[in-house]
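Apart from one protein chain that is not included, each protein chain of the complex appears where it belongs.
A, B, C and D are the chain letters, set down in written order, and residue numbers restart from 1 in every chain.
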Amino acid sequence: MAQEKIGVYVCHCGSNIAGTVDVEDVAKWAAEQLHHRGVVVARDYKFMCSSLGQELIEKDIKQLGLTRVVVAACSPHLHERTFRTACKNAGLNPYLCELVSIREQVSWVHTDKVAATEKAKAIISGGVERVIWHEALEPLKVPIHPATLVVGGGIAGIQAALEIADAGFPVYMVEREPSIGGHMAQFDKTFPTLDCSACILTPKMVDVGNHPNITLMTWSEVMRVDGYVGNFQVTVRQKPRYVKTELCTGCGICQEKCPKKVIDEVFEAGLGYRKVVYTPFPQAVPNYPVIDRENCTYFIKGTCKACQKFCPTEAIDFEQKEEFIQIDVGQIILATGYDLFDPRKIAQYGYGRLANVFSSLEFERFTNAAGPTGGKLYLRDGVTVPKTVAIIHCSGSRDKNYNNYCSNICCMQSLKFAHLAKEKTGAEVYNFYIDIRTPAKAYDEFYQRVLEEGTHMIRGRVAEVTDAARGTKDEGKLIVQVEDTLIGKQRRIPVDMVILSAALVPRKDHHETARMFGLSCSSDGWLIERHPKLDPVATMTEGIFIAGCAQGPKDIPASVAQGAAAAARVIGKIQQHEIAMEPVRATVDQEKCSGCRICNNLCPFNAILFHEDRMVSEVNPALCQGCGTCVAGCPAGAITGTGFSNEQVLAQIDGLLLHNIKHLEMEAVPVP
Amino acid sequence: MTTNGKPKFAMYWAASCGGCEIAVLNIHEKILDVDANFDVVFWPVAMDAKYKDVEAMEDGSILLTLFNGAIRNDENEHVAKLLRRKSKILVAFGSCANEGCMPALANLSSVQEMVDTAFSTITTDNPNGIRPQVTFTVPEGDLHIPQLYPAVRTLDQIVPVDYYMPGCPPESHQIAAVIDLVIQVLQGKAELPPAGTVIGAGNSTCCDECKRKRNEKLIKKFERIQHVMIDPELCLLEQGILCSGPATRSGCNALCPAAGSPCIGCYGPADGVLDYGSRLMTAVASVIDSNDPDEIEHILDGIPDPAGQFYRFNLAGSLMRFSKSAWQG
Amino acid sequence: MSDQFEPVIIGFTCNWCSYRAADMAGTARMKYAPNVRLIRLMCSGRLDPTFVLKALAGGADGVMITGCHPGDCHYVSQNYKAMRRFLLMRRTLKQMGVEPERLKLVWASAAEGAIFTDEVNKFVEQVRALGSLHWPTSGEGYEQMFAIPEHMIAKEVTP
Amino acid sequence: MAIATTQARAPTFFDRVVAATPGDPHLEMCIQCGTCGGSCPSGPDMDHTPRALFAMINAGMIEKVLSSNTPWYCVACYYCMVRCPQQIHITDIMYTLKRMSIQEGLYQKGSAPEAPGFSQTFIDYVENYGRSFELGLATRYHLSYHPLDMMKMAPMGIGMLRKGRMDLTPKKIKGMDQLKSILAKAKELEAKL
Partner (left out) sequence: MKYGYYPGCSLEKNAASYDMSAKAVARPLGIEFQELQDWNCCGASEYISINRVAAYSLVARNLSLAETQLEKGTDLVAPCSLCFLNLTKADQYMQEDAPLSAKVNTALNAGGMHYDPGSIHTRHLMHIITEDIGLDEVAARVIRPLTGLRVAAYYGCLIVRPGFQSKFDNFEYPTSLDRLMKVCGAQVVDFPLRAHCCGGHMTQISQPVALELIRRLLENAAEYKADVIVTLCPMCQLNLDVYQADVNKYFKTNYNIPVLYFTQLMGLAFGLSAQELGIGKEFIDPRPALAKIGVEVPPPEEPKPKKPSKEELPMPRMPEES
């Protein structure tokens, strides 16, 4: 092998890089100092990623016959593909191109121009040494299983499932609760248009229930995920319903006859009751009830069986056991939603201690025509209609003591509450806010409308809610104590009812979820998208997408948009039938392998098999994910990793150390 | 010394124990072939010869030199350079010349520490606290003994080497094979392998030749061999005994494991391995059966002397080559 | 930067968490010491002790190994293997006179640019405090080490 | 205060307040939500709420801030500090402002001109005896600041004496010289601020 002809291309990225790194000097240095390493041309250019920049590279490949290309620009995670394609277009194998980051790793994180320029040089010489050892590779193609798993039956999941199913591909929807619908099913009105939540949601729920392409698995949870993009094996746990769904007609007699009532902590947010055998709400999909084992008299005492006695189709089956179902899917969409922050944590607001302090979800149920009060707004006593209502924004949001982030929906939700409270009771309504955030379409108009209705907007974060009266006017009231920051004075406003617009928080089991699906969470606990702006529904894990509040607090329109976006990504992949994967794989040199079996249990994907007969190990390229742990683990150096070979990394180390470790004399490029 | 037409053969020992010589003699009647085919011109252990005789020879006049022993002092270096000049084929013979072997374990300490150990520990009877001097004057004149270097080096860190023959010592059957080969080459019946090749050894690792049964490896505790009853059938590493087999070049027919004693790694790294010790380290660490840092540390306490364990034969040939105390004195 | 000692540190990052943490630090314009030069591996499990020795023997003053948080490894559990190797390697190098403080293992998720920045700065100061390592496997360091004053070179006794 | 890379400039009033407050007060994080002003028990009597004060500090209104009665009306109940969504060390900042307003002699301008006097009288006893001395404190402070209140105060003073809850003579600690030299050194160091 003759010495490689290497081209080095240094990007200014406008002033993003050039502002801190002397790019001209770097290019000049590379041309002179790295010439003996095979660098035949080094150029700097305003925007390497622009079409002109790419043409520059293509031209050199053709005219100078470059055999290797090093681009010093932004992070490979942004433009690696761009420059590989450029090389491809010029007839050079794309994997003979190396992109090194002198923006994220240099110009953006350093201020000292000299030091930054020095580091850029080191990084480039590292890239040059590394690229010498690159080999021409072909991307791996793996077939995609056409089925998709959607986890979570809230509005985001429903949207995604329907889009995919309507495109003609099979969908499995797994929902933890007895019915799909999610939080949206609990609401009465939706901002800013105030159309009835049920009216727009239930048709979609029914579609999911009836869709020929959708397999609905409610009262179920994902237990385990194996495999990789295109070929996931998922284990789903089907909790026992104690109702034979094939027999049940959803007539509801069992619910009528069940003698035991319990507080409904989930759907009614603790504000109402349900029977022990129940469907969460009338329009539930599917409409089969479940028996709540913990509270069922039969399961506790061994007697009762009222539901069984009265069931006309003998659908009740106390013997039902949980089932574990295996499904194969090509891709996964996570729409696992959010939990409501527990306002009890903010003791000074008295939730849980002061009867007439309510959470936002409680209020939603209050106002819901199908809710425990039939849509009427009362105090906790269930009869008194409040004359004054206080709505406290940012309860648990924008607060370092609880959640540092803005929960996004609270402003609009609180304005909606203000409107509903006024509409239903004609009460005086006070909204306490830090800032009003109504950026989306028709949102600020809604704010205007609520102002017109005469809602008092008080700018100030409520300090405390107390029942400690000062003087008679406070007697028997809740006093909201706040600084009205616009007049700079402390105010104490007596009200009958306080509603806390509680924060949206990640599901309490978000960590297990992330772990099971191989995703990572932000420090707040929301699942992390591949790119916050440019790739909001994809994740770092190929073939797994996220939608709705699992990714962060958002309202219904945004959740729907994400659901659809995720679906589009999935459909796009399915229609390619197969996907190209980075050919980063490990291979075992059968000659060198001594069959010591050290590597055998290093692979979490069971890609390494041991041939007893020949006493050697082998890597199954289809299962190998290319992490390289076995490469690093092989005592005989018999395993090599394409794309990240020992030679490549060792050479890069030399390169990185090269020009500032004066004494490290570089022997001529070894001939492999 | 006769000057017949036979090609010239030399063998030299630098810092070594003499085991390599014995191994050569251990090839039994094959030694006669050596005599039949070669004119032995220089072999301190077997015959009297002076450096000046070698210096007098024509450059490149020796066909084959087997050089064993590491480079510990300036004499070793001097002779290494001398023989390189005089020989056509220079073979780094045995672990010392290849990778430093036992002498190189001294690279973990400074020369001072080493001399102290040798001349002033309780096991030494040295009432006058005598220390070796490089130069010493006697009535006949000045006596010189070689100067120790701060660290031991391998032959190829001093001069270019044509072939490498690992082992401590190289197995006699391998030596015999190599000698056969050279003779065949002389008779034009065979080709020499490309320069830089490792000869007289396999290119996989010890496990390849080991007969013991093996499974996936999960280690909860490292055992010292004298503390456990060893399953005669099962892989030693799986029994918690630190066996260097997985990382050590094949060629010895896994003699030690066969005898129920773990491989100690004398055949050095496998083909293309840059650092023997780190290969062994990574293998051993990888199969520790714990994800809890504290527990792992506890398990690692079962390896009291990691550097000695993983670089027993290879320190001089390793990436680090020596410890800080060696070069800081 | 004044004339204080500027250590050279090689950092190994995994493609999924720590490298992205570094990217994030950049995107957020967080600032850290320019002494660290990163190498991207697919996973911290790819970390071969040879790389670390190569860096130290090649003149680096410290080595930083980073990966996903335990349990969050993109490849399930490979970062634990990295941890095992790291712990053993640190012991071995200690015997060779390389201070354990010159090696550091850091877990940083893709979202933890701040943690990455912070850890880099802390480590740079830590290594700076230890001073230069400058392992003499070649170059002047090497020459000096094996140079013998002419008068010391032993000659053969020729009566 | 979080280290941000800003160009070197003369320290502003804001900087000085932060510098003179122990630990990291996070003052720069204020989002003007008013939790402090709302929580403050003596808020209604303050001429500015703490929140407003922070905005004024940012605006460099030294005179107005340091002559405000707000810090002097702070009862140090720490409600604001534990409720602040930005974890600003409000109470500590109030103490800083008290010290500054004394240094700058601006407190007289405010509506609590005698407040520092009380502190001063109090610590005079501490500095001379190592312990506080209520009787002396009450009498001397009220004589010099509210001579008229003496009438009102008297029965209470006498009551305290009667109930044996007040000493007629201050107690003195043994290590008085030691304490004196410590405090002397401390003041010298504070001056270097």
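Details
Definition applied: contacts are C-beta pairs under 8 Å (C-beta built on N, C-alpha and C of every residue); 3 or more make two chains touch, one makes a residue touch a chain.
For clarity, every value in this text was computed on a predicted model and none was experimentally measured.
Taking every chain of the complex into account, the chain not shown here touches A, D.
For the chain left out of this panel, the touching residue among A:Thr67, A:Ser101, A:Gln308 or A:Thr466 is A:Thr466. Residue-wise, the contact with the chain that is not shown comes from D:Ala115, picked out of D:Val17, D:Cys33, D:Ile57 or D:Ala115. Residues of subunit A that touch the chain left out of view are 347-348, 353, 464, 466-470. Not every partner is drawn; the one left out touches subunit D at residues 20, 22-24, 41-42, 45, 71-73, 75-79, 81-83, 91, 95-96, 98-99, 102, 112, 114-116, 118-120, 122-123, 126, 130-132, 134-136, 138-141, 143, 149-152, 154-171, 173-175, 178-179, 181-187, 189-190, 193.
Everything that follows uses one rule, which is that only the chains that are shown with their structure count from here on.
Our note on geometry: subunit C versus subunit D, Cα centroid distance of 51 Å, whole angstroms. Subunit A and subunit B have centres, each the mean of its CA atoms, that are 57 Å apart. Those residues of subunit D in touch with two or more other chains are numbered 5.
Shared contact sites, meaning residues of subunit C that touch two or more other chains, fall at 31, 48, 50, 54, 77, 81, 85, 141. Residue ranges of subunit C in contact with subunit B, taken from their complex: 48-50, 52-54, 56-57, 70, 77, 80-81, 83-85, 87-89, 91-93, 95-98, 135-137, 141, 145-146, 148, 152-159. Of all residues in subunit B, only 51-52, 73-75, 108, 134-135, 140-141, 143-147, 149-151, 153, 274-275, 277-279, 281-282, 284-286, 288, 290-291, 293, 296-297, 300, 303, 305-308, 310, 318-325, 327-328 touch subunit C in the complex they form. Chain contact summary for the complex, subunit A toward subunit C: residues 75-77, 101, 103-106, 108-112, 115-116, 118-119, 122-123, 126, 514-515, 518, 520-523, 528, 540-541, 584, 602, 604-605, 625-629, 631-633, 641, 643-644, 646, 649-650, 652-654, 656-657, 660-665.
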